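The complex appears here without one of its protein chains, the remainder shown in place.
Right after this comes chain A.
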């Protein structure tokens, strides 16, 4: 009897170790929801759940792009600035219609992504340095473009994107959900997705296998920036005003956190799309729980720090296994 228990214990432990970084985030969400159902008044109300989903949507969209970049062993610090740039362009082009305004902000994202991608893939800069340039410069440009003023948005089309409903759920949430599906499909089913994982897993090997490594990297940074610009224009639509100095501030950190907590390793070669969504939801729930229990945002930030450390520590266990 004793021998069997000794034999089974290590396998149990190792199973937990492989299981925890992959699915730990879902467990944490379940625990947090259970806690809130019991202890937080009005948690399980439609209005509260709606608010949570609306707030998390932009972070999810940015984190999707970030997950792709991190999957190539990179990082993109410029996402917040891209959001600001997209936001600043909306009021400028809204006179030509909603479509023109949206296109303008998407093109801005595309341009920033192209610069990031070229700097990383062709010039060979480290991603953190390459994207730092537009992290700083992008927001500066956005403030200049918008004259440093907060501009109210009254266009009904934009307002519908930000606060409209479709089949009982906010349009914003539908868009985020659709993007999650698209990115998940790209990662799992497309040539681009598989190449991305190979480039992140072993770049010299991918090069020797004849993969278009530079093109893959450029495409990844462009995708990430375009997703960030979508998040930026949706934020404008939701807040009903464009403020280039505030939109997307510090979102790069929330996005990286969501990706890492969701089980995507910073060492590249792996992208967890659903995990990233769960990571974003978990961080949102932590903040919401803290606020509901009258703990300030600084306490929430500290709690987030602890979660990041736990997530990274658990992932480390797996790689040294």
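The definition used in the following text is that a contact is a pair of C-beta atoms (placed from the backbone, for glycine too) under 8 Å apart; a residue touches a chain by one contact, two chains touch by 3 or more; residues count from 1.
What we mean here is this: contacts and distances are computed from a predicted model.
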Select, from "Ribose transport system ATP-binding protein", "Cell division protein FtsX", "Cytochrome c-type biogenesis protein CcmF" or "tRNA-specific 2-thiouridylase MnmA", the UniProt-recorded name of the complex's unshown chain. "Ribose transport system ATP-binding protein"
Considering the whole complex, which of A:206, A:234, A:285 or A:307 touches the chain not shown? A:206
From the list A:136, A:191 or A:306, which touches the chain that is not on show? A:191
Residues on chain A facing the left-out chain by the touch rule are 189-192, 194-195, 197-198, 201-202, 204-212, 269-270
